[in-house]
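Removed from the display is one protein chain of the complex; every other protein chain stays in position.
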Amino acid sequence: MTETMQLGDMLRRRGISRRALLKYASYMASLMALPPSVAGAMAEGLAKARRQAVIWLSFQECTGCTESLTRSFSPSLEELIFDFISLDYHHTLQAASGEAAEAARRQSMRENQSKYLVVVDGSVPTADGGVYSMIAGRTNMDVLAETVEHAAAVIAVGTCASFGGLPEADPNPTGAVPITKLVTGKPVINIPGCPPLPQAMAGTLTHFLSFGTLPELDALHRPRAFFGETIHDRCYRRSFYERGLFAKSFDDDGARQGWCLYELGCKGPVTYNACASLKWNGAVSFPIQSGHGCIGCSEPRFWDRGGLYKPLSAGTADVRKLIGIAAVAGVALGAGAAALARQRRASTSATEQ
Amino acid sequence: MELLDFARGPALAFGLVVFVVGSLWRLAGVLLLPRMRDLSPARDGAPPAPLAALRTVLRRMWPRKEFAQATLFPTINSYVFHLGLALVVFGLAPHILFIRSLTGLTWPGLPSNLVYGVGVITLASLFAALARRLGHPVLRLLSHSGDYVSWLLTTLPVVTGLLATSHLGARYETLLAIHILSISALLVWFPFGKLMHAVLFVFSRGATGMRFSHRGVNV
Amino acid sequence: MEELTGTAAAAARFDVGSGVAEALLRQVARLLEALARDPGFADVIDLRSLPMHDADRASLRERLGNGEIDASFDLVGKTRITETACAGVWWVRHANSDDCAVLEQIVVARVPALLLAHPADIEGAARRLATELGAPTHRETIHD
Partner (left out) sequence: MSAASAPRPAFDRQGERSDEARVDGAMRSFVREFGVTAALHMESCVRCGMCAEACHFYVATGEAKYTPVYKLEPFRRAYLREAGPFAPLVRGLGLVKKLRIDELQQWQELIYDSCTMCGRCTMVCPMGIDIAELVKEARHGMFKAGLIPDRLALMDRTAQQWGSPATPAEDLPDILADVAKQYGVRIPCDLPQADILVTAAPAELVEHTKALADAAKILNRIGAKWTMHHGGFDASNIGFNNGDMQLQERLTRAIVDTALQIGAKIVLLPECGHAYGAARWEAAKWYGRALPVRIVHMTEFLAELIASQRICVKKIGETATFHDPCQIVRRGGLEAAPRQVLAALGLELIEMKDHGVGAYCCGGGGGVVSNARAVPLRHKVFEIKRQQIEATGAKRFVTSCGQCHITFDMGAKYAHWDKKTESLLEIVADNLAE
């Protein structure tokens, strides 16, 4: 199924003109915070690119990431990406199943050796030899290792693949681990989020297709274009934070006026993602705009970092019982010290007489 | 375990526990020492002891006119950073939330930008206090390492707090973590250094107030 | 318009009028002067990444006014290019398939690149038309 034709010609046959490509490229350039002038070069790059083979591996995942990207309820600009790539293996989307599906995967790996992309969705269980998630009788770990071996790059989509996400949350019975833990020697890009922004996924792929290189990544391998700033930095309610106007409960007068949700546990300040600027569901809204604080879903261990509704400035440990015991211990120690002092004082006057 | 999780979790909990144990240990250790009552007949017309104590605690908030001139700078500068610290700690919304998470008490906060300004003034005042402690011969003679540790652990939270709010120097969660760690350090040191005067001053002034009102003198 | 949605409500009650619109107008003026001096000049201002309330954007749109051309495209969702009252200044609005504006730009050029038919598209069309008419599709014939 390898495509020798250039992407541009192939798309045109499918009714997607170079103008559409230019529109797509300028949109993507804007998302990637690249200068508008880059759009032209990006469109040309896309047109000349070969159709990119992509193998999508789904492990311990809830298909939320696929849902977010394919956005089945109404086709969007992001989905154009699926016309640029040949999705050779995707449990949910592909027609083939069982052995046929596996055969398709191996064939694509052979034909596009060291040129295909591996997209991983979901974390990989490692406990008890990885038996907790298997495909066609083989553990996710084996499938991952085998598939990744000749890949050009690996894209971990969603917080589960990037950082372990919910499967890895305490107590982590399956010993789930993020992809970066298992894949070494290959460039890995993390696109966290639960689910991740479709624009982030599409933007990363487009950047790879049009420029042939991976976008600039940060310390956690996340594309800086989408994960360079915190929600708090781009939040439209920031002016209320500065003025100290905070909603006290989810439906009080402050909340209705769109005041800052810091007091209701918003984790915007410590969460790196582009929800506040790109927004969701076709730039309609994002969690904070709909009145709920950001829960930091694109950060590692977001599930175990103290309650979602506990404000950032409050401690995560429940210390009240602890402080009760500490108080008793303190007074006891004080009484002991005082008794000791009295006793030492008495001993001095005793020897004095 | 990310730095922020460590700071917000175990570090803060440890700080709070040591703070409570240490403070009550020191307070109980002092207040349970033998009481040496003054059994001499009181000056007639002397007010009851607790009232006298309270009056002295309030009266001593400002120096007598004989000393106001000579102690003008330390008095005013101390009030600047004491009120500054109070406004910052009890005025900023995130701080109020922290206190609410511990005590359940809550009250309306001040605009964050205003508190930020107060924080800068407080910081300047704290540095002025340090300059005086290093420069003035009397203070240089009196001061020992505990005073400088207390100064440092009082100033660090202000510095890190200002850095955190202005997102300077590192990512926000690192700055916030460092700020919370500096709070834990302050809480751990609090009972063992001179910061305990924040609690002891009431008893100390009260004791002297009682002693002298018994004699008919309003100190 | 009963209950305004989140942002609109906040913006309406706290109309900051942050002056971004004003600044952008000055930038457009500068670019227009450059275009006046050099017809080949072209530049694009991306409005999506600027911290602008809808009110700001609307006032900017109003200030620029309308020209003679109002082109709409159907490219995986609507796109509309409107010439503003100032010749050479175009307002581009890309929308998604559910007509939600995903990108808005101000283009300062004689004509925005998107309006021009792309050579590759032309070549494809020429080939298609030629096969349709049964005539040879030799490249020379197109040019002479």
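We call the chains A, B and C, going by the order they appear; numbering starts again at 1 in every chain.
Simple rule for what comes next: contacts are C-beta pairs under 8 Å (C-beta built on N, C-alpha and C of every residue); 3 or more make two chains touch, one makes a residue touch a chain.
All figures in this text were calculated on a predicted structure; none of them were measured in a lab.
> By the document's own contact criterion, which visible chains does the hidden chain reach in the full complex?
A, B
> Would you mind spotting which of B:39, B:105 or B:168 touches the chain that isn't drawn?
B:39
> Residues of chain A in contact with the chain that isn't shown?
Spelled out for chain A, the touching residues are 333-334, 337-338, 340-341, 344-345, 348-349, 351-352.
> Hey, which chain B residues sit against the chain that's not shown?
25-26, 28-31, 33-36, 38-41, 43, 56-57, 60, 63-67, 70-71, 74-75, 78, 133, 136-144, 147, 192, 194, 196-197, 200-201, 203-209, 211-212, 215-219
The rule we apply is simple: only the chains that are shown with their structure count from here on.
> Can you give the whole-Å distance between the Cα centres of chain B and chain C?
Using C-alpha averages as centres, the distance is 61 Å.
> What is the distance in Å between the mean C-alpha positions of chain A and chain B?
43
> Distance from the CA centroid of chain A to that of chain C, rounded to the nearest Å?
Distance between chain centres: 32 Å.
> Once bound in the complex, which stretches of chain A touch chain C?
8-9, 12, 16-20, 22-24, 26-27, 30, 33, 36-37, 39-40, 47, 74-77, 80, 234, 236-237, 239, 256-258, 277, 282-285, 289-291
> Give the list of chain C residues in touch with chain A in this complex.
So the residues of chain C in touch with chain A come to 5-7, 9-10, 13-14, 16, 43-46, 48-49, 51, 53, 73, 75-77, 79, 94, 96-98, 100-103, 105, 113-114, 117-118, 120-121, 124.
> State the interface residues of chain A toward chain B in the complex, per the touch definition above.
230, 232-233, 241-246, 262-263, 269-270, 300-301, 304-306, 310-317, 319-320, 322-323, 326-327, 329-331, 333-335, 337-339, 341-342, 345
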